[in-house]
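All protein chains but one are shown at their positions in the complex.
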Amino acid sequence: MACDKDCGKKCVGCLFDYETPVMLVISSKRVGAVFRLIQMLIIAYVIVYECWIQQNYQETDSVVSSVSTKVKGTAVTNTSVLGVHVWDVAEYIIPPQGENSFFVLTNMIVTPAQMQSRCPEVPGPTTVCLSDSDCRSGYSNVRGSGVQTGLCVNYSASVKTCEVLSWCPLENDTEIPEPALLEAAEDFTVLIKNSIHYPKFKFRKQNILPHINSTYLKNCTFNRKTDPECPIFRMGDMLEEAGEDFRNMAVKGGAMGILLDWTCDLDMKEQLCVPKYTFSRLDNKNSESDAAHGYNFRYAKYFKNSENTETRTLVKAYGIRFDVIVFGKAGKFSTVQAIIHIGATLSFLSLVNAVCDWFVLNFMEKKNYYKKHKFIHLDKMEDTDALVTMIFLKQAFRLHNIICSFTANFAEVLMLMLLLRCF
Amino acid sequence: MACDKDCGKKCVGCLFDYETPVMLVISSKRVGAVFRLIQMLIIAYVIVYECWIQQNYQETDSVVSSVSTKVKGTAVTNTSVLGVHVWDVAEYIIPPQGENSFFVLTNMIVTPAQMQSRCPEVPGPTTVCLSDSDCRSGYSNVRGSGVQTGLCVNYSASVKTCEVLSWCPLENDTEIPEPALLEAAEDFTVLIKNSIHYPKFKFRKQNILPHINSTYLKNCTFNRKTDPECPIFRMGDMLEEAGEDFRNMAVKGGAMGILLDWTCDLDMKEQLCVPKYTFSRLDNKNSESDAAHGYNFRYAKYFKNSENTETRTLVKAYGIRFDVIVFGKAGKFSTVQAIIHIGATLSFLSLVNAVCDWFVLNFMEKKNYYKKHKFIHLDKMEDTDALVTMIFLKQAFRLHNIICSFTANFAEVLMLMLLLRCF
Partner (left out) sequence: MACDKDCGKKCVGCLFDYETPVMLVISSKRVGAVFRLIQMLIIAYVIVYECWIQQNYQETDSVVSSVSTKVKGTAVTNTSVLGVHVWDVAEYIIPPQGENSFFVLTNMIVTPAQMQSRCPEVPGPTTVCLSDSDCRSGYSNVRGSGVQTGLCVNYSASVKTCEVLSWCPLENDTEIPEPALLEAAEDFTVLIKNSIHYPKFKFRKQNILPHINSTYLKNCTFNRKTDPECPIFRMGDMLEEAGEDFRNMAVKGGAMGILLDWTCDLDMKEQLCVPKYTFSRLDNKNSESDAAHGYNFRYAKYFKNSENTETRTLVKAYGIRFDVIVFGKAGKFSTVQAIIHIGATLSFLSLVNAVCDWFVLNFMEKKNYYKKHKFIHLDKMEDTDALVTMIFLKQAFRLHNIICSFTANFAEVLMLMLLLRCF
């Protein structure tokens, strides 16, 4: 092929050559049935799974969300330490900001009037001592309550422990009040305000639906049957739905998830896009190791007494942490997505032929007859060149020849371009 | 095919048989044009959409980020309750930690000197009473302020309400100060420090760019035109960009998002990877139901008076919560990704033939002439076996035969392996 003058003409000619494979038509009911059956299965799969269930023809976007919460309710406790005390939101919600994660105090150990001073450690395997030599001045045990002074003093009539410099008197948390002091928290309610945004689709909505008026909102409580759209949730109801017992969980605390699922098909009506609420316990209640139970932390309120000395009330707070978890994925029809996914699936159809060929040429009675017609054998004429690579390279650099053959097939051009890019 | 002795030889032989489909070349300008056009479209799509816009040849990674914020500014208020009072950062930022979400106090209702005692409820539909019989001792309404004592007492000269045990005097939040008390917060600034990390590419950067020195940082304020790289933002400017009015929003509060977009093409120069700042309101301001307006919460400061009784100052805080939301995706050229995506797209090219064949064989004038040459019909010779399945199974278990045919085609081996794995 001398590609000097007539190359251009030739290339233009082959540009409009359409190549289509020559096909052997086998009119066999058995093969035909297998072939059509597999085709049908693949098409059914595309329609049912890809289009209907997975909705792969849709473009998707993840939810952007803003949550604020507001708890309501009061409870009264009567303890020897605090006397009769009414607890309101500003006191039992920690931190008070009403973010998507809030903690409701349900039980506590209060140690009032602590002051920086010296006192004997709470007895324990590493704190009990017999004489001063058992204690080390300046030593601070990580699991202890303060810095040892080096003295061994009476904790009670029978037990001596190392003296520590700390906020004294020390807290004694060996006994947790049972039932929980703020068991009444079962009746507290929380209003959840949630605005969501699907940026790709410029879609905004909030969980307080447009038809909910403020009168309804002042009186309703969420109930899956009667009030499924009310965004006010009773603590006890949430735990019940999650299969937990409030009175039990209130003693040692725990973590709960309030899940809002905003999965929406935006090809449908906007009104159908509403959040689905579910509740589940987040921490592991059936923990084998008892050290991992519940949820608690310590915080303190600081005061100054009349001598201007700092005192504090230490609270070991047990309670339930609620995490409002908003998730969801919205989908909307997208031409590009549809073409990509359908194309990917259609390429499966080409595999059908491979399967049928295998069947026809190996398991049919007339396989040899079919083979004879399907395959055209050229005589074996082994290439005799000594240096295959040499020739390959020589040929490869006949550039105008290559360019000529390139124009005849764009796909090849593309592939070479990509190979060049890679290396 | 007796595969006893010469099977091995045969297999080795067919291993080196290369099969290529016999093609019918149709030199028709019309068909050729359609064929090349569709090919061109697909290749253009690959280059423009997949490579240029979506950059599918890149490997991607999601951003890992750490944010800290620091607000600056002071404001003075003059109210009957507090007198002249200067507010600084430690007082109006709640919580004070400077995390990625911070709340700026802009308005408030302060109820000082609350103490645990008894007082009449704030009048309302469920709290007004005529006699003691309307009140229930020990009853705590979820939407009320405390625990009822069972008495009905004078709230004012004309109204009687149930007496409650609570922090008294009760807060009266019916009137919100307008204009907002800390309207001056419009001039406050916030410094945002953000370090990001793309772990897959071991790429680290922070929003305070290397060429920003501390002198500039002490004096600059973000301005999209003049100072687009200054990480210090004026509250009023942020709300203005988001299309909100600060003075309006300050009264009842709201939630704002400060979005940092770190989307980067790491095939480009590192200097081009800078954050893009945008601001948008997160909560829904056009809420139809008035109960869902704004953003507020209650917190209290606890004191002890000279008689060692606990008193508190309750604050109903209205303000703006700013959420710093960092997102982004970095891409870098990856050989594996490139091959996968290009391969997937090229498999579309095989669909072109299907379309052209359909066109040629159904809509061309010479379709019958083409058909005659494209299809080689074998005589219909129906298979006469009685039990197709029986034979299929019998054949299928002639294992050495199968193995022999397997070696001839690796693809089949793979497919069977996978089918075995599935079931």
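Order of writing sets the labels: A and B. Residues in every chain begin at 1.
Basically, contacts are C-beta pairs under 8 Å (C-beta built on N, C-alpha and C of every residue); 3 or more make two chains touch, one makes a residue touch a chain.
All of these numbers come straight from a predicted model, not from anything done at the bench.
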Legend entry - Sole contact to the chain not displayed, among A:V147, A:I176, A:L209 or A:V274: A:V147
Inset, instruction - Using the touch definition up top, pick the residue from A:L130, A:A157, A:L272 or A:I376 that touches the left-out chain. - result: A:I376
Legend entry - Those residues of chain B which, in the complete complex, touch the missing chain: 13, 15-30, 64, 66, 68, 70, 72-76, 84-86, 88-91, 95-99, 184, 187-189, 193, 195, 197, 204, 206, 208, 210, 212-214, 217-218, 301, 303-306, 311, 336, 343-344, 346-347, 350, 354, 358, 362-366, 368-370, 373, 375-376, 410-411, 414-415, 418, 421-422
Inset, instruction - Could I get the residues of chain A that touch the absent chain, sorted low to high? - result: 1, 19, 21-29, 31-33, 35-36, 39-40, 43, 46-47, 49, 57, 94-95, 101, 103, 116, 140, 142-147, 165-167, 255, 257, 282-284, 287-292, 295, 297-300, 302-304, 306, 308, 312, 314, 321, 323, 325, 335, 338-339, 342, 344, 346-351, 353, 356-357, 360, 373-378, 380-383, 385, 388, 391-392, 395-396, 402, 405, 409, 411-412, 415
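Keep in mind that, in the parts below, only the chains that are shown with their structure count from here on.
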Legend entry - Inter-copy rotation, chain A to chain B, in degrees (Cα atoms; steps of 5): 120
